[in-house]
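All protein chains but one are shown in place.
Take a look at chain A:
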């Protein structure tokens, strides 16, 4: 069984939102589009996004760390949004585990968004149907694209390689190895939804600098000492040279 998913390395994400814009750009003009924006230049702008980068501050000042936290649909292995759908518009593909919405069947009752603890689903204000991350299902199987581009557009856009894409059920895949070796975890494990997307935890990095690393003990030439500077009343270079 294949279960495609995203792995997000929180240690690497810098919160640039490149994944957000590339997601919107690709999907608004593709299978899942349009992802409508309302009042883009007015007081209350709002729009449909499949992916958002949220920022959290962890710790108390001054010992704080900023965690940039990209979140899209987690393509749960036990998706609570699917059984509650009254029309069958919301479904999980058995062949690759992607959770999708059939926009032609959706009645816009919003029940699936209530049933998702992660807030991954958003209703499109124009089409009045529920929309969500498709894992770029129209991209990853497109044989007209070169092999290395058959990935979700957020993964391709990430400048720091914080996002990885692969089959989490294949123990040999890059993402499975990372989950195993880097301690990849799932969000809100308490609800038993078994999200397919995993997050790699932040690693504490501390730079410890000791005095002897700054100043060499044996320093015969005194290279690090201040450079000799002539006093103001001494002749300068201009005084001793003729042009």
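The criterion applied here is as follows: contacts are C-beta pairs under 8 Å (C-beta built on N, C-alpha and C of every residue); 3 or more make two chains touch, one makes a residue touch a chain; residues count from 1.
To be clear about the criterion, contacts and distances are computed from a predicted model.
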When one chain of this assembly is omitted, its UniProt record names it as which of these: "DMSO reductase anchor subunit", "Oxidoreductase", "Nodulation protein E" or "Sugar ABC transporter, permease protein"?
"DMSO reductase anchor subunit"
In the complete assembly, which of A:16, A:84 or A:177 touches the absent chain?
A:84
For the chain that's not shown, point to the residue among A:29, A:54, A:161 or A:236 touching it.
A:54
In the full complex, which residues of chain A touch the absent chain?
17, 20, 39, 44-49, 52-60, 66-67, 69, 71, 80, 82-89, 105-111, 113-119, 122-123, 125, 127-129, 185-191, 199, 201-202
